[in-house]
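Here you go, one structure.
Only one protein chain is missing from this complex, and each of the others stays in its spot.
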Amino acid sequence: MSLAVGVIGAGVMGSEHARILRKETIGAHLAAICDADEARARSAGDGQGLVFTDPLALINSDRVEAVVIAAPDSTHKGLALACVEAGKPVLCEKPLAVTAAEALEVVEAEVAKGRPLVQVGYMRRFDPPYIEMKRAREAGEIGVPVILHNIHRNAVVPEWFTGAMSVTNAFVHEIDVSRWLLGSEMVSAQAHCGEGGDPLMITMVTDRGTIVSTEVFMNCRYGYHVHAQLVGRHGTIETAVPVTTLSNASGRHGFSYPDNWVPRFRTAYANQMNAWVAAAAGGQSCGGANAWDGYVTTSIAEQVVAALETRTLTRLSLPPRPSCYG
Amino acid sequence: MSLAVGVIGAGVMGSEHARILRKETIGAHLAAICDADEARARSAGDGQGLVFTDPLALINSDRVEAVVIAAPDSTHKGLALACVEAGKPVLCEKPLAVTAAEALEVVEAEVAKGRPLVQVGYMRRFDPPYIEMKRAREAGEIGVPVILHNIHRNAVVPEWFTGAMSVTNAFVHEIDVSRWLLGSEMVSAQAHCGEGGDPLMITMVTDRGTIVSTEVFMNCRYGYHVHAQLVGRHGTIETAVPVTTLSNASGRHGFSYPDNWVPRFRTAYANQMNAWVAAAAGGQSCGGANAWDGYVTTSIAEQVVAALETRTLTRLSLPPRPSCYG
Amino acid sequence: MSLAVGVIGAGVMGSEHARILRKETIGAHLAAICDADEARARSAGDGQGLVFTDPLALINSDRVEAVVIAAPDSTHKGLALACVEAGKPVLCEKPLAVTAAEALEVVEAEVAKGRPLVQVGYMRRFDPPYIEMKRAREAGEIGVPVILHNIHRNAVVPEWFTGAMSVTNAFVHEIDVSRWLLGSEMVSAQAHCGEGGDPLMITMVTDRGTIVSTEVFMNCRYGYHVHAQLVGRHGTIETAVPVTTLSNASGRHGFSYPDNWVPRFRTAYANQMNAWVAAAAGGQSCGGANAWDGYVTTSIAEQVVAALETRTLTRLSLPPRPSCYG
Partner (left out) sequence: MSLAVGVIGAGVMGSEHARILRKETIGAHLAAICDADEARARSAGDGQGLVFTDPLALINSDRVEAVVIAAPDSTHKGLALACVEAGKPVLCEKPLAVTAAEALEVVEAEVAKGRPLVQVGYMRRFDPPYIEMKRAREAGEIGVPVILHNIHRNAVVPEWFTGAMSVTNAFVHEIDVSRWLLGSEMVSAQAHCGEGGDPLMITMVTDRGTIVSTEVFMNCRYGYHVHAQLVGRHGTIETAVPVTTLSNASGRHGFSYPDNWVPRFRTAYANQMNAWVAAAAGGQSCGGANAWDGYVTTSIAEQVVAALETRTLTRLSLPPRPSCYG
């Protein structure tokens, strides 16, 4: 009754997924772990799971029932396709693929297979603050939503991460979570860019006229800080920074930010894994991002990158949604 | 040694200015008050000051040394011009005029007179939170500013107040205070508009590349709420809602918002009056918005109204600044 | 490798422990559930676990390896003794017994058995805010602790719950967590009592001179609110209310309190169960309250009840700690 999960990749996220499978997941176990660096794989498994260096061998192993992909972005598409081919549920770290065209290949493969197998790791859908915001909106507690303000700040990144990269790798979280929170599709985007490509300020509008305003700042220095405030016609609801304590020291009152997304979203990652495992075991969706969501997110990101050049209002275009995605 | 100040208009703001002159201003007294409704003028004076029904008579009275204009917007230009003509310092409620062309007339009259006499009542420049933000920026405490997020929410307004009106009457505060906070001029603007013209989301960029993002929401329902966060390359600083107490009641912890701008900016209005009086007595500027600032603000507002139609990025244009405005 | 746990009691806490065992515990499963009301037991088990109506049968069943006691307080001592007799690890809801004398019987039985088997369910030791406070104190981040301020507020209780009952059933949490946080024993207590026995204000002093000040208010009306601030010679650290979102509505900004201790301490209860299961499986202590702690807490509570009458400073007395409790 325990799902045998294999994890591909033993870097920061792969190790974290392996740890969650070992320590915080009900109904599943770490059955296998794969990394080109075998010692790293072994270390991430911490004594649990078969060790692989070939991801396709892991995917096709009969000791593995479901797969987590946490290898480099460029491998996501190929590995996801292999999982679909093998008929195994897969939780693929975001983005689903490095281009929209590649992401669409995964969608098409899944549609051809006739069965949803892919979940993309947009973990904010499992974060308690976002879940509470969505619940409040759906319950009508704030009235019709008119603006969603997102802030996505990271302490510091390498130089190559800013500009287009911060859209396709960081802003994708806001694309996904905004669509999910609002239950709407984005129809236009307009972008401003700070000096050196950081920060960005991106304004999207949904098919219901809600304005989605997002700051993406990869080098804010002071810490990792993600915030969202949803403004409705009767009130607002916003995420609280999840802190355990407040302190007084050296003339100041306040709290500390987490260093990065791993501690900030620790609960979300664990919830995501447990929900995915339950869905994979039971065959039902758990509300995670599916392959179509993964494709849309990457496609919008590509169009926003283009909008960064033109700075004009860009009408977003998407192909029709395959009927199997509801 | 006490400056004799006459107040024109005895509505909400005129009465408040009269009260501040009577109760909270050092070095000045309420010498006269004018309203078409004589009883209303008398009531606002509360036993102090001559009562006028003709504003020009007040301006030209030899019992009045300086003038506060708080009459309807459409009268501002004419009254300000009369004050300039009479050579009397004037604190004119915002906006300086209902069109940029009219505001420019005031600028030109003042330039011709060769002496700055006009201050426009952009009181946020005297609000402790904004003053502290400007000080911190100038002291380099947050590094180079990259984004300024403004939120301007009002509980409820009549229907005619939304759309263009919320730009020319509400958003003008953000235009002025953003220019002042950043010490920069705005060079472009782009605007999004919610259903029914409310809320608006406006993105401007300064001549130094700082992005200024503003939500203007005239019917947010929950209260009067003005917020600004300045994001620099090393940290951020933001306004705190000035509250005296916190409470626990009915399952919730929190604080109350003021009902409108009068209680929220009570300290700012008193500071503004005291600073203006000291400057009027001493002939030196107190850092308030001058006629040029009043013109620029209204001119940018007009251009933003146009941008609301086109939704494209609008390059803002302004005539050269007369040398007397430094 | 999965520990077979039996739960005695299917009321609020018993059902919650059963749910945690079914849904949130690694390395254990709900093997049995017992309640005098068989239907209630069945319902709490939700399809898992054998159903018992006789708690001793559950304790002695060879299908049960470890026991959770969540039956009425008056049964705790007898059931805990039976678990000790059976040599099975037991997590007993607080208090360990209704009198100190009875609690001491459990201690003595355990000492005679020569092996620690009892953990008392003082779950705050597993609550992230308290854990962070203890870590900060031990790391010297606030300097030598001089005062601990505790606030324990409950929305509403039946009339019989106030006075002595609020000491022996509510304040016991502060006795335990203060001893644990400070790593010190209490040596004196003094108590004030509000009208009708609610609220209480109790001041204790530790063997290192730290003052522990606690408000216990069983009918505060506004919600369930537990707070602690530890004041050291260099700074302070305090618990934050664990909230996910903040909202603006009806003129106010703020957050909601949980209704009672179950949602407030959800994470603590799950952590406690996982830690106890790991310890029960591995035979090592997990830092939970042991039988001695359970005895001391109830003994101090009894002495505080006496101090409520006299209102004078009461020197607390405890027998020597058996060596096996370190």
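For clarity, chains are labelled A, B and C in written order, and residue numbers in each chain start from 1.
To be clear about the criterion, a residue touches a chain if its C-beta (ideal position, glycine included) is under 8 Å from a C-beta of that chain, and two chains touch if they have at least 3 such contacts.
Bear in mind the structure is a predicted one, so any value in this text is a computation, not a measurement.
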| item | value |
| --- | --- |
| Shown chains touched by the chain that is not drawn here | A, B, C |
| Omitted-chain contact residue, chosen from C:209, C:282 or C:319 | C:209 |
| Residue of B:37, B:54 or B:132 touching the missing chain in the full complex | B:132 |
| Interface residues of chain C (partner: the chain not displayed) | 143, 146-147, 149, 190, 192, 194-195, 199, 201, 203, 205, 209, 211, 213, 215, 217, 219-222, 231, 233-236, 311-313 |
| Footprint left on chain B by the chain that the document does not show | 23-26, 128-129, 131-133, 136, 141-142, 234-240, 242-250, 255 |
| Touch residues of chain A, complete complex, unshown partner | 220, 222-223, 225, 241, 248-257, 259 |
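We adopt the following convention: only the chains that are shown with their structure count from here on.
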| item | value |
| --- | --- |
| Most distant chain from chain A by Cα centroid | B |
| Computed distance of Cα centres, chain C from chain B, in Å | 57 |
| In chain C, residues with contacts to at least two other chains | 248-250, 255 |
